[in-house]
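What you see is the complex with one protein chain gone and the rest in place.
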Amino acid sequence: MYRIGIVGGTGYTGVELLRILATHPDVQLQAITSRSEQGQQVTAMFPSLRHCMDLCFTEPTIDSLRACDLVFFATPNGVAMTMVPELLQAGIKVVDLSADFRLRDAAEWSRWYGMTHACPEWLSEAVYGLPEMNADQIASARLVANPGCYPTSVQLALLPLLQNQLIELNGMIADCKSGVSGAGRQAHMGSLLAEAGDSFKAYGVSGHRHSPEINQQLSLYAGAPIRATFVPHLLPMIRGIHATVYVQLKDRNVDVQSCAESFYANHPFVDVMPKGSTPETRSVRGSNWCRLAYHVFDDGRVVILSVIDNLVKGASGQAVQNMNLMLGLPQDRGLGHVPLMP
Amino acid sequence: MYRIGIVGGTGYTGVELLRILATHPDVQLQAITSRSEQGQQVTAMFPSLRHCMDLCFTEPTIDSLRACDLVFFATPNGVAMTMVPELLQAGIKVVDLSADFRLRDAAEWSRWYGMTHACPEWLSEAVYGLPEMNADQIASARLVANPGCYPTSVQLALLPLLQNQLIELNGMIADCKSGVSGAGRQAHMGSLLAEAGDSFKAYGVSGHRHSPEINQQLSLYAGAPIRATFVPHLLPMIRGIHATVYVQLKDRNVDVQSCAESFYANHPFVDVMPKGSTPETRSVRGSNWCRLAYHVFDDGRVVILSVIDNLVKGASGQAVQNMNLMLGLPQDRGLGHVPLMP
Amino acid sequence: MYRIGIVGGTGYTGVELLRILATHPDVQLQAITSRSEQGQQVTAMFPSLRHCMDLCFTEPTIDSLRACDLVFFATPNGVAMTMVPELLQAGIKVVDLSADFRLRDAAEWSRWYGMTHACPEWLSEAVYGLPEMNADQIASARLVANPGCYPTSVQLALLPLLQNQLIELNGMIADCKSGVSGAGRQAHMGSLLAEAGDSFKAYGVSGHRHSPEINQQLSLYAGAPIRATFVPHLLPMIRGIHATVYVQLKDRNVDVQSCAESFYANHPFVDVMPKGSTPETRSVRGSNWCRLAYHVFDDGRVVILSVIDNLVKGASGQAVQNMNLMLGLPQDRGLGHVPLMP
Partner (left out) sequence: MYRIGIVGGTGYTGVELLRILATHPDVQLQAITSRSEQGQQVTAMFPSLRHCMDLCFTEPTIDSLRACDLVFFATPNGVAMTMVPELLQAGIKVVDLSADFRLRDAAEWSRWYGMTHACPEWLSEAVYGLPEMNADQIASARLVANPGCYPTSVQLALLPLLQNQLIELNGMIADCKSGVSGAGRQAHMGSLLAEAGDSFKAYGVSGHRHSPEINQQLSLYAGAPIRATFVPHLLPMIRGIHATVYVQLKDRNVDVQSCAESFYANHPFVDVMPKGSTPETRSVRGSNWCRLAYHVFDDGRVVILSVIDNLVKGASGQAVQNMNLMLGLPQDRGLGHVPLMP
């Protein structure tokens, strides 16, 4: 049994880690920290976990985590970077669900996140945790930067096409829609049911923090700079991301469907659906699946539909998938949740 | 044209007053105050009102309200009681949508609202603003205490039976369900879409602030002390209250339906539906209607179903109905909104 | 008072016409037909209209409509075309909310709607009822084809740019999201709350009936053939359409904001919001408004956000706006509904 710690267990990615790890056969939850809730029973805050676990929140100190083999950070941006170096030096592996280690360029990071990076020298050590791209590197990593939710949905849609150099690099558009859990568990007015319910809107049109992450990764896969148009929208529901991605084939006769199916043949969590499919977010609810559908038009336009559960494949599920790889376990261990439908 | 002021225009009852008054033919909005937002355009906060009004928030001072004929308080509890006496002395009428003047007993008020009442001497001056009960008193009042949302739904269900002394006074139960807009526009975690959406729960079971108001009024109508069981629940939607009220007839042969129809025959906003009906909250959405259905069993049990829009008949619509009475206008003036369905 | 008839009053556009016409000062509802419900009180089917109207459904015959000045068709596709010629010949004006007269080309219509057009000779008589484009023609028309909901949201976004020839005609993308009321009131499994609630998906990717309508109109405005990419999606809510439209400026230095503001300066229902805005569907709920926001990037990409209530500006509200024009009334008569928020 591997001993696992979670720093910052009171948000949605934290409680989702708890849900997943509670039934993982090879790990034992050792510590879960929260500065504000220390001493409180986890189940007093999250009654859904009653009788599934028996832990109290503790103070987030290095000492409280020293007995762990691996630590997850489910903290707001800016926290992990202040604790990660010491943990790594103590031989503890880290999966960071926040954005602290996602961008390669510290200056770029500072521009988007509004603070100086506390340990830019560790950015090159961090492996970007998209297992469909980086499984080997992740397996040998000490520090994994867990991808953002939107970037996961967009990258999985585009990976097969970019890796096979099938599409034009200009004019790529990702029109993305997310459930409101992506905004976190902090009380702010815009996320109230009476504000965000029964309505729909775009946000962050002029620039969203996931934009540089998407462009960094797509550029890497393409081997050329990409500046995609990315517009996020807020759905009046809790879980789920749907990305609608618009690209143009270089050669309109290429078999996109086969290309995608081959690319993902050996990946346990990406489902390339039959031609003509329109995946629903509920078809992945509570699970680590990404479902993709490729619609190709006779003039070479391609519309890609990509759905994930933003809290699972878009956050905590993918984090556990990364943990599995880092601990030498099968990457799907403990992640066999069948989607909850209806 | 009567000149109207609103103190505290940034919450849901405030913006609902704005929606209703924007098309009222006999009033002109003179001032709307907000300490936090003074100087800001109302429509910058509420884009739904763009091109419907052209006001800025101002500081909430007596001076800014002096030109008004009538002032609404759409403030948190505890604010109106500090400003109302001076307004009344200046000859300005007041409709208070908060709870400050709803209870007759200042000590009782303090117990439930956790503060000392600032002007207990004005409690006897305040008229309880349920027009179906008190229209004449309201018409001559200087200060009207607008009823709470739950108490409105429960009282309208019970009024005909209590006034006609048809039911047992013990064992009355009001199982009430409200949309989340009743919790206001303040950011707190429990009202987030990701918390209150897709779920249902009771709250305040051991004691809710609307409980003493309900008991005070029912006791008044019955001429005897009543201690009803009142359990509020939170619905995963924005607008609407549904009260399910359980009572016992003294004489099982009485014609409850006719009694209720007669009682409400001349009231413009209470609709006694045909026997066997099950009113939906959406059938009153956005309107000042209350719809009632009486189900009588052969053993004298009665189940009463009562629906209102908590922001209209449960708050701002009823407040405008009271204003109409106080200004000598027909009580339904400006309140002809047809419910929005679907 | 003009006498008005509605053919097919049991669907969502029918009941929305009833809601709007119930308070319209210049019209009187003369007849509302429904084959399946004839003889039934309208309010028995729609309790939200209780005490607002007093009509029964009648058989849909020409005779029952002969006393009308104008008749709305709120029927499934394929019905209006069988009755309209006779009504027109009887001197009765018609606004058709279905798709029967929206396409200029009868063969194209047949391909998309799967039936032969019953009166192709009347297609050229029909005026396309987008008042922001065709107000004069509508005013003198006998037969108006009320636009589809998606096409309305997309056209209003693009009209100023196309009319001023500011954008490239290739590569236009309309990523549209609609509430489920757009699917109508027929019982089919995909529209169940337990199916379409708490989920999100695209549909009709390979071809939706609103696609030829969009392309026909955009081509008309551009004076050149346009084949836009149109992908509709289903929102887990009832009312509202949000179109996110992606286009490319020819000259990146043009002032898009001013262009749009000027274009719509004299149109009563199109609100060009300030730069940087992200309109919410709820900001138009229950009203005839369309709100637009233009986001222009330094490389000439433009993202246009367009929201309407699909049942009002996307259907019945626009139909009444057309009626007003056809009857010589101000086009906003009876359409002053302030959006319902929250």
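Note that the chains take the letters A, B and C in the order they are written out, and that residue 1 is the start of every chain.
Note that in this section a residue touches a chain if its C-beta (ideal position, glycine included) is under 8 Å from a C-beta of that chain, and two chains touch if they have at least 3 such contacts.
What you see is a predicted model, and the numbers here were worked out from it, not measured in a lab.
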Query raised in the report: Among B:M1, B:I62, B:V205 or B:A224, which one is in touch with the chain left out?
Result: B:V205
Query raised in the report: Among C:V180, C:V205 or C:L218, which residue is in contact with the omitted chain in the full complex?
Result: C:V180
Query raised in the report: If the hidden chain were put back, which of C:T23, C:S191, C:S206 or C:S219 would touch it?
Result: C:S191
**Report entry** Contacting the left-out chain in the complete assembly, out of B:H24, B:K177, B:H267 or B:K313
**Finding:** B:K177
Report summary line: Against the hidden chain, chain A presents residues 12, 15, 19, 22-23, 46-52, 181, 198, 238-239, 271, 273, 277, 279-280, 282-287, 289, 291, 336, 338-342
Query raised in the report: Mind pulling the chain B residues that touch the left-out chain?
Result: 171, 173, 175, 177, 194-195, 198-203, 205-206, 227, 229, 231, 233, 235-238, 240, 242, 244, 246, 276, 278-282, 285, 295, 297, 301, 303, 305, 307, 342
Report summary line: chain C positions in touch with the non-displayed chain are 12, 179-181, 183, 185-189, 191-198, 236-238
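Everything below uses one rule, namely that only the chains that are shown with their structure count from here on.
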Query - Chain whose Cα mean lies nearest the overall Cα mean - result: C
**Report entry** Chain centre separation in whole Å, for chain B relative to chain A (CA means)
**Finding:** 45
**Report entry** Averaged-CA centre spacing for the pair chain C and chain A, given as whole angstrom
**Finding:** 39
Report task. Check each residue of chain A and list the ones that touch at least two other chains. Result -> 194-195, 198, 236-238
